[in-house]
Every structure is written in structure tokens, then in C-alpha cells.
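A single protein chain has been omitted from the complex, and every remaining protein chain is retained in its original position.
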Amino acid sequence: MAWTWFHRLASPPHVYRVAGRLTPWLAWPAAVLIVAGLIGGLVLAPPDYQQGEGYRILYVHAPSAWMSLLVYTTMAVAAGVGLIWRMKVAHAVAASCAPIGASFTVAALVTGSLWGAPMWGTYWQWDPRLTSELILLFLYLGYMGLRSAFDDLQRADRVSAVLAIVGVVNVPIIHYSVVWWNSLHQAPSLMRLGKPDMPASMFVPLLMMLAGFTLFFGALLLVRVRGEVLSRERAATWIREALRP
Amino acid sequence: MPDLCLKGENVHLWRGDHHVLRGVRFQVEGGECLQLTGANGAGKTTLLRTACGLAYPEGGEITWCGENIRKDMHAFHAQLAYLGHEPPLKAELTARENLYYWVGVRCRVERQELDRALERVGGDHWADRPVRTLSAGQKRRAALAGLTLMRVPLWLLDEPTTNLDVEGQKLVGALIDEHLQAGGVALAAVHHELAVSTGQGLQRMELTVE
Amino acid sequence: MNNSGAMGRDSAEPLRESEAAGSRGNASAVPHAWSPGEGAVAPLTAARLVLARDLKLAFRKRSQLVQPLAFFAIVTMLFPLGVSPELTRLRPMAAGVLWAAALLSSLLALEMLFRDDAQDGTLEQYALSGSSLTWLLAAKTAAHWLLTGLPLALMAPLAAIALGAPGAALPGILASVAVGTVALSLIGSVGAGLTLGIRRSGALLSLLTLPLEIPVLIFGARATELAIAGEAYGVPLQLLGALAVLGLTLAPLAAAAAVRINLE
Partner (left out) sequence: MKAFLDMGGYAAYVWPSYAVTLAVMALNIVWARRLLKRSRKEALHKIAIGGKEAIGRTEETRRAETIGGAEQ
């Protein structure tokens, strides 16, 4: 069968071992990129001609917002794979994603509100990006709530996978409906990301932060997946070998 | 060799960390009934639900007529009748209405057939009462009437004699007898020996708790 | 021994024949006597039967029908009491109030959408019926809409009048609530399927479904708002219709998948 390599690749012992070995290869570049991005964003990048130094929140807000979407998509894809091919490792990936995504969604919300505060004169404005982000947080919370409502891990995996897929179909619909709604009621958002006229000294640190956050997510995922894989295994012999001190 | 054959090969199933079905094997052919016994929690219901495709075995496979039941689930389901713990009846509808909707989702039911099936289980005088007013045994009998109406070769019965009096238990035995004589296959989880006539190809299997 | 009684038909002869002629190895080799008399029921027929059954059941216990409506009326009443009795102040928020109330009351009946049938084993029978569970659950959802969404749509114009909407706005309100509740019932059926295996699922069910229902709220409230203002509400109504169609194609599939997993 053409699928056997796939299954071998995704077999719990293999994943456990490879994930362990791969983690530093993602974690250290992530650390380097993030530190470089922080220096670039906080020190080297020039102030914005309109928003002055306040725009520097961009360097943490944008990667957080990016993470919230990336993680949700990853979670839904993994959930779909797990559901269709009944693959435990894929469910382990989906289960690992939710808390990471939810926490970065919170970060995106807080940083977004702090960014907007001086511009709007209030900490909360029904800005479409922030509103979508808030709804995304509820989607994450619903997913985690559903997952924790089941005692049986397998059923939790499969039921929440359906929710993740339904959610990922809905995320763009929700986003565009919120943008549509906002365009009727308010002036467009203050936050312009990725303007074409952004100078390289501003843009490069942003890219570094985005890449660093993505790698960081990868590293977190690997650590979490190892744990989730272990808790999904019913005392197979490989665990004994893998955990031998 | 008869045509019909339900076969379980090395079936494994976990519930959480509990290994419920541990390599179960069975084979039931046309005209045979497999009687499952075992203590509570031994996995009788789980085995029945796995055999009908509701639960997914993590190891092994269930085949019907030589094909994995998951290959064409709809076709397989069209050939089986499953009676669970609870008779699938609505308290607000009469027994007759219940049967009409329940069986009607699967196959067309004629009025006379319904009458005959209800008569067979001794339900002619309560067939038009709301199920709410029926006793547990009468509900069970109504469910048995539904079973006979489905005209399917494979019966999967979970505690079919629960709540039934002696007459009712005999009735279950007679129904299974007839089903087997007609060449059907039956799998029944029971606490007491089924009252089927001997020499009918009754197999027994006992499941154990881990 | 009487061979035909249990089958309810004179099955003896054809059975013998097919037993003799039967070939082995695949599903089609099953003796013909076993196949249901008139052939299996088409999915649509089965779905219609499920719909009829749910409607009949609902009319046998009518009080449950009235409850979501009463809830809708109470929620709409809270706003004049909480904000102001002046229609000039209520009118601008009428659309939002109506739709928030509609969302909440459609949620109310949702928990019981599959629960009863799951408890008495009817859902298992559906899952094992040989016809597509997707169709049967779609039929159940259709019944749910007929029993909650449609009455809500009929009642929404009354509530709108109480909140200061002009008479000319009523057709628009009726149409938007009628279309919007289709989408609400469909999204809700997914949520109900997902939470089927959880004992007290009410709060979780709302946490799951309300965020997914936000687009319905946005387009629905906009259509209602435009209708009250006496403007053309075609665009949001069409968007609402698009949501309903999308839900119609996807939600029963997701609900069936969720129900199947919960039956496992």
C-alpha cells in the first residue's frame, strides 16, 4: 500500500522519538529570530510618521494574531486527518494546538487593545480585526470546553475534530461578515499592516518576528505532541524503552 | 456452506484505558444463534455494538458474508436489526405508531403486517395505547414486533428477555427459533439461557471481565 | 413448525429457492427472501417519515412548543423595561434586540433536539437503518425549524411593532427571520450533535454555537434594520440566504458525523 510509509511515519514511537530530536532545531532558531526581531523592532526600526513609537506594538501584535489563525488552521487540518484516517498522532497534534492558539489569541487581543488605546482614546473599540479575534477566542474556548467535557480521550478527540473542521469553515465567513458589519458602522481600522510603503528597517524585524513565532509554535507543538502521544498510548512496550532513564 | 456468516476476527476495543474486547473471535452462520453471556461490564453490549458497526474496533475486523462490514455500511445495516437495552419507542405515540415510524424508516410496512406482528407478540389489545401507559414488558414485546417486521437476516439482540414474563421469554425463544429455521443469523447478549429449542445450532460464548 | 409466522409473510418457498441458488462471498448473495418486501425505502421517504414523526410528537406535547416563543417574547420585553419605554429610543435598537432574542430562543430548544432520541435508542436505530443518517438528521432539523424557527418568524413582526417598527417593515422582518432561523437551526443541529454525549450540555452548547451564529446575527440584524428604516434589504437577505444554503449542504453532514461519534 502506498500509505504504509505514511503510517509508519506517523506511528507513535516514531513521532515521539523524532519530535524529541527535532525540538531544539526549532526552538533555538526561534529564540534567535525573536531576539533579533525584538532588537530590530524596538531599537533599530524608525518611528512611524503617524503613530510615532506607539506602532512598535505591531511587532508583538501581528505575530500573535498570525499565530491565532495559523494554530487554528493547523488544528483543523490535524483534526481532519485524525478523523478521516483515524490517526492518533494527528489527534494529538490537534489537542496540542488549542491551548497554544487560545493563549496567543489572548495576547493578540490585549496587545491590540493596548495599541488602539492611545489612538482611539479607549481600550476597546469594535474594530473588525479585534472583534474577529475575540470570536476566534470563543471558538478556541468552545473547542477546549468540548474536549474537556468527555472522559474518554478518543471520543473527545473525534468529537472536537468535527468542531474544529466546522470552525475552520466558519472562520472566513465570520471574518468577512464582521468586516462587512464594521464597514457599515464605523471608519475603517486604524491598524494598517503590511503597507506597501513600509521601509525595510520596519518590515524586516516584523518578518523575523513572524518567522520566529512560527518556529516557536513548531517547537511548542513538538513538546506537547510528545506528551499527548504518551497519554494516548496504552502502555505499549515502546514506552518502556523510550522512557528508560 | 451457507451464505450468511457474521464473523469477528481478533476484535480489540478499548474504552478509555479499559481493554473491553480482548481479541474476541466468533463466527455465526445462517441458522445459528450465538448466545453471549458474561458478567456486567464484560463487554456484551460493546461486542454487539461493534458487530453492528456502531463502535469501531481498534484491532481486528468484523465481516459479513466475507466482506468487512465497513466496506458498505449502508448495505450491511439494511440487513440487520439491532435491539438495544431500551426499546426505541416514544412515550407519546401508541405502540402501533411507534412501529410504523421505526420500521418505516427502513422498509415499507403494510397495515396487515403490523397487525399480524403485534398480534404475534400478544399486543392486539394494547397496540393503540400510548406507550407511556404500557408496562416495561409490553414495551419489550412491541420492540420484538418491530424486529419481526424488519425482515432482515441478521438479528443483534441486547438482553431481549429483560422485563419479560415466562410467556414472553418463551416468545423470544420461539421468534429466534423461527428466525434460525428460516436461515437467519442471530447474536444475543443474555443473562439467562435463551428458551430456544435444542439442536438449533445455538453457540455459547462467555465474555470475561478483565 | 410454522415457518412463516415470524416473517409476517409467506416466506417459506422463496427462501428455500434462494438458499439453494445462493452464491457466496458478497452482500448481493443474501437470499432474496430477506430483502424487505417492497425494496428498501428511499432516503427522502425515510426523511419524510422522520419529519412526520417529530411533528406528531411535538403536537402531542404542546407545552414545549410554546416555551421558546414565550422566551422570545420575554426577552424582547426586557429591553423596553430595561432601557426606556420611548419608541423613538427603542426603534434604533429593535433589529438587534429581535435577533439577539431569536438567537437565544432558538438555542433553547436545541439541547433537546437529539437528546430524547439518543436516550431511547431511536438515534441508534436511525444510524443502523441502512439509509443515510445525514438525511434523517436533516429531517429532524427541518422539524426543529418548523416547530421553533417558523413560529419565531411569525412572531417577530409582532415584537418588532412593540419595539416601534412601522407596519411597512413587517414583510422584511418576517422574511429575514424566517431565512435566518433556517441557518440557526442548521448550525444548532451541529452543536446539538457534538454535545450529545455530555450530560449537562446547555452552557457548552451555547458557547459552541453562538460564535458560529454571529454571521447570521450580523446579516439578519442588518436586513431587519434596513426593513425598519424603509430601505431595500435585498443584499443582507441574500447573504442570509447564502448562509442558509451553505448550512443546508454542510451542517447535516457535520451533525451526522458528530452523532455517529457520540453513539460509538
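In order of appearance the chains are A, B and C, and numbering begins at 1 in each one.
The definition used in the following text is that contacts are C-beta pairs under 8 Å (C-beta built on N, C-alpha and C of every residue); 3 or more make two chains touch, one makes a residue touch a chain.
Just so we're clear, the structure is a prediction, and the values are computed from it rather than from any experiment.
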Problem - Contact residue for the chain not shown (choose from A:Ala76, A:Ala90, A:Ala107 or A:Val178) - result: A:Ala107
Exercise for the section: Can you list, in ascending order, the chain A residues touching the missing chain? Expected result: 34, 38, 42-43, 47, 52-54, 56-57, 60-61, 63-64, 99-100, 103-104, 106-107, 110-111, 114-115, 117-118, 216, 220, 223-224, 226-228, 230-231, 233-237, 239-240, 243
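One rule holds in what follows: only the chains that are shown with their structure count from here on.
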Completion exercise
Rounded to the nearest Å, the gap between Cα centres of chain A and chain B is 48
Practice task
Averaging only over C-alpha atoms, locate the centres of chain A and chain C and give their separation in whole Å.
Solution key: 33
Exercise for the section: Could you tell me which residues belong to chain B and also touch two or more other chains? Expected result: 56
Fill in the blank from the handout: For chain C, residue numbers touching 2 or more other chains are 264
Exercise for the section: In the complex, go through chain B and note every residue touching chain A. Expected result: 14-17, 19, 56
Exercise for the section: Would you pull the chain A residues touching chain C in the complex into a rising list? Expected result: 83, 135, 138-139, 141-142, 145-146, 149-150, 155, 158-159, 162-163, 165-167, 169-170, 173-174, 177-178, 180-181, 184
Completion exercise
Counting only contacts in the complex, chain B reaches chain C at residues 1-4, 30, 52-56, 64-67, 72, 74-80, 82, 84-90, 92-93, 97, 101-102, 104-108, 110, 113, 116-117, 120, 148-153, 174-175, 177-179, 181-184
